[in-house]
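Other chains dropped; remaining ones untouched in position.
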Amino acid sequence: MSDTQNLTLVQAVRDGLKGELERDEDVVVFGEDVGKNGGVFRATQGLYDEFGEERVFDTPLAESGIVGTAIGMAAYGMKPVPEMQFSGFAYPAFDQIVSHAARLRTRSRSRFSVPMTLRMPYGGGIRAPEHHSESKEAFYTHEAGLKVVVPSTPRDTKGLLAASIRDPDPVVFMEPKLIYRAFREEVPDETYTVELGEAKTRREGSDVSVFTWGAMTRPSLEAAENLDGDIDVEVVDLRTLSPMDWDSIVESFKKTGRAVVVHEAPKTGGLGAEIAATIQEEALGYQKAPVTRVTGFDTPFPLYALEDYYMPEAARIEDGIREAVEF
Amino acid sequence: AEESESGTAAKGGRVFASPSARRLARELDVDIAAVEGSGPGGRVSDADVRAHAEGDEDEGVESAVTSAT
Amino acid sequence: MSVLDTDPREQVQVLAEDGSVVEGATVPDLSEEEFVEMYRTMKLARHFDQRAVSLQRQGRMGTYPPLSGQEAAQVGSAMALDDQDWLVPSYREHAASYVHGLTLEGTLRYWMGDERGNKLDDLNIFPVAVPIASQVPHAAGLGMAANYNDTDEVFMCYFGDGATSEGDFHEGLNFGGVFDTPTVFFCNNNQWAISVPREKQTASETIAQKAIAYGMDGVQVDGMDPLAVYKVASAAVERARNGEEDKLRPTLIEAVQYRYGAHTTADDPSVYRQDDEVEEWKAKDPIPRMETFLRDRGILDDERVADITESVEDEVAAAIETAEGFTRPTTDSMFEHVYADMPERLREQKAYLDRLRSDHGDEELLE
């Protein structure tokens, strides 16, 4: 028997769900096709067989209904883990997410809370049809009362998912589906948590700080490697986008004085804006160059013939880093 | 005094400098408007401020640096 | 045959408009005390409502949604619940909530702009839901949780006629049907969604018949007849709790009634409806109807009615005094209930507001 397993990110989601389902009877997993089918990405594979359809079940095709009933269950004391099949299909549930999940605690002065973990795969690059490639984390980070978590490695995925499920507040858990199966990592068999609200420095560097998350972490690291010897790049994986780990961001920035934010979401109003705004608020005196944003374009996400042009990749990130450094 | 000083600076024409250069200038008690910028479009960099401060035999420099550390 | 099997295009009634018992109708099996309680609570609700509206007019309370005309539907349905059961209201269920344990001062506190009115400690009542129909999926979800935990609680979910047009009504009832939840979906069809009349809300002849879309029974009841409402609601609660062969647990009840007053104190109904329509409906007023019924049975007389009137006035006056005596919520409370643990940025914002207050004083900030 081994202590770890070599898992992909999506397998780590599954493993994380399994661990929490075993650990806490109040945890239930539901959504469209998460039961017998094991989820369209296989993130819930086998859980229906293992835990039965009381714990892992399919729902009607209705996102507002899924989140709305999850809120009822959560207020009752359960730990629901609903799935939105794609983040682009969470919008019909937007009212339930922002008007209720986010606010039930405040509205009831903490009598009720919504310990729900709303999983949703996000992001582009998988040649999917329209509306399947959204990454609009900024919609959720602008709503007080929600937490927003985006893992970038299998090990983190399991730990952050466990922490989200155990968290007393609603978490929008966005899974980078582009890297669901991109690589493997040793993931402990036992359950564990990775604390919410803590960024992780993936690569230390002194010339410039790259702040990113989810699927953009890998091309950011790739860009950093490509520039190695020339520019010494620090790469910080933010992991929790709300509440953000401002201390780590500002600390890294004070060290380097230059920053690049990399995200897939459209530039205008993306989280890169909040990061740049906060940096200049908290560390303007250290700022040697504009915080550069390497992001998706201010267009709807294109069909797949053009999607690779839409998404930031290493070359574009390198350019962004050079821009910040050569200012 | 601090207040009116920055108030004056605000009115004192356009200087093109990175914020870190501005901070350094404040710390070194250098009048940023007097620094010659070497960057694109005459932008003032940290190095320009330092060079200016070194060329300038201002007494206040040392104490400003010490108090900043 | 259960009263719930009534054709959804018919209307269940027990008390005629004159307070007599409709021929062939069975009067629900309540004790004299319970009958009187039903009567008293409706009177209390009516009086409370009038006072609340006048508080608003005097600037002593914010916008308030009145319920006059809707007492029977609220009191009759809520009396069908056990203590263990849950009430999932919209924003107009002051009387139903009172029956289920919420104090009048609690209700006032909320409409006086203080979230503590929504705290509802120890009560099986869900917070007020302002976004129309959004509470319907919550009620289904609460029912799913109760099923999962194998309890026998029932969830009474209220919403208006307008609410039936929202997607959340549909999704909530459909989940209720699919997961066979112990939910009573109780529609207070008061004929108006602000200025939009029931006929413009849907081309469906009745709201009750919408139940067919979810595989559950739908039943229409005279919502200004407290005994009919009690009877139908009790049957629905019983079916939700204990099930019935070949039937789903949830029921859709359409209680046909009328809102006498404005939609809220911000509304002027004279713009969109005629006074004579209001008068017609007032002929069905539940309070005199119930009073006649009780007088006919010798349960009430002038003296008892006078006593009740007085006790109701006292109770409402005391509640208003209590509510107006509550302290203003602290500014800290705005930050304290966003997350279980306050994030750093929120702590900073809280400190910033404290600074603003001490620098400027409350008068300047609140000007």
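Going in written order, the chains are labelled A, B and C, and every chain counts its residues from 1.
What we mean here is this: a contact is a pair of C-beta atoms (placed from the backbone, for glycine too) under 8 Å apart; a residue touches a chain by one contact, two chains touch by 3 or more.
Note that the structure is predicted; figures quoted are calculated from it, not measured.
Although each kind of chain is drawn only once, the file as a whole records copy numbers of A x2, B x1, C x2.
The working rule: only the chains that are shown with their structure count from here on.
Between the CA-based centres of chain B and chain C the separation comes to 68 Å, rounded to the whole angstrom.
Chain A and chain B, compared by their mean Cα positions, are separated by 42 Å. Multi-chain contact residues of chain C (touching two or more other chains) are absent. Residues of chain B in contact with at least two other chains: none. Contacts from chain C toward chain A in the complex involve residues 115-116, 118-121, 126-127, 131, 134, 136-146, 148-149, 167-168, 171-172, 174-175, 178-179, 333, 336-340, 343-346. Contacts from chain A toward chain B in the complex involve residues 257, 280, 284-289, 327. Across the complex, chain A meets chain C through its residues 28, 54, 59-60, 62, 64-65, 67-78, 80, 92, 95-96, 99-100, 104-113, 144-145, 147, 167-169, 197, 243-244, 246-247.
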